[in-house]
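Quick one: the structure is below, questions incoming.
The block that comes next holds chain A.
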Amino acid sequence: SQRLILTGSSTVAPLVGEMARRFESQFPGVRIDVQTGGSSRGINDVRKGIADIGMVSRQLKQNENDLYAFTIALDGISLIVHADSPIVSLSKTQIADMFTGQITHWSVVGGTDARITVVNKAEGRSTLELLLDYLELKNSEIKPHIIIGDNAQGIKTVAGNRNAIGYLSIGAAEYEVKRGAPIRLLALDGVQASVKNIHNGSFPLSRPLNLVTASEPQGLIRQFIAFAQSSQVHDLIKSQYFVPVDAD
Partner candidate 1 sequence: MNTNRDAFTLGPLESGPACCVPQPIIQVKNLSLRYGDKIALDNVTLDVFKGCITALIGPSGCGKTSFLSAINRLTDLIPGCSINGRILINGQDIHAANNNVQALRRNIGMVFQKPTPFPLSVRRNLSLPLNEHGVIKKSEVAAIIEQVLQDVGLWGEVCDRLDTPALSLSGGQQQRLCIARALALNPEILLMDEPCSALDPIASGVVEDLINRLQGRYTIVIVTHNLAQARRIANYAAFFWVRERTGQLIEFGRCQHIFESPNHELTAAFVNGHRG
Partner candidate 2 sequence: MFEMMQRIRELSVQSLVYLAALLVSAIFIWILSDLVRGGIAHLSWEFLTESPRDAGRAGGIASILVSTILILLVALVTAIPLAWATAVLLAEFIPITSLFGKVVRFSLYVLAGVPSIVFGLFGNAFFSIYLGLGFSILSGGLTLACMLLPILTATAEAGLRAVPDNYRLSSAALGMTRTAALIHLIVPAAAPALVAGLLIGIGRALAETAALLFTSGYVDRMPGSLLDSGRALALHIFDLSMNVPGGDAPAFAAALILVSLLLCINILAMKLAYDLQRRKMMI
């Protein structure tokens, strides 16, 4: 039997896991292992040949253009606060000031007179890298109050704390809001954080979800990538609140 090993981004992994399951049921005898560990691990493993395909939840960087990337879906990062918070929108500079500790109270940006709890992600996560890129900051400049590993922890933290601000994948966030989690997605510079705005490209903090390979994909690898980009899996992408790319 044939086997594919995929490693990388924890944002992409659940989606690809579902895709893999469907792929296997169509091609019996194929076995696909999906491991998480972050985008940089995906890149690393593909380069070392440990994995056949890497999952990367961002654009490839300059020094990574030895790899081949295939976008399977889009995702955006949204800043989130507790649903009880009066804040609905923040600007890029306000966010940067909050994350660097220059703004310490919500009252400064029009909220209650409470301390802000900044929720940051652990070093190496692609959502963190994306946000840092956008805010043009270094991680060492950020003064967090809580550091979390993965998405759900961020949702729990913000849902359990009226004064927290965090960020995470819009897909995950919208899903949780639908499930009734008391969080709100903040508009960024006036643009509402929503799947629609990612789709039309107006939301500034968005990213592609990529599969990457070390060389031109062949055989089973190519088959799987094609499958992942086909419309057969759009229902899976939507059910995970990501945005299919076929639109254009």
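Inclusion criterion for the candidates: all candidates are chains of the complex that A comes from, given by their letters.
The rule is short, and it goes like this: a residue touches a chain if its C-beta (ideal position, glycine included) is under 8 Å from a C-beta of that chain, and two chains touch if they have at least 3 such contacts; residues count from 1.
Computed from a prediction, not measured in an experiment: that's the story for all the values here.
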Touching partner of chain A in this complex, picked from 1 or 2: 2
Residues of chain A that touch candidate 2 when the two form their complex: 10, 13-14, 17-18, 21, 31, 33-36, 50, 149-153, 155, 172, 175-176, 179, 181, 239
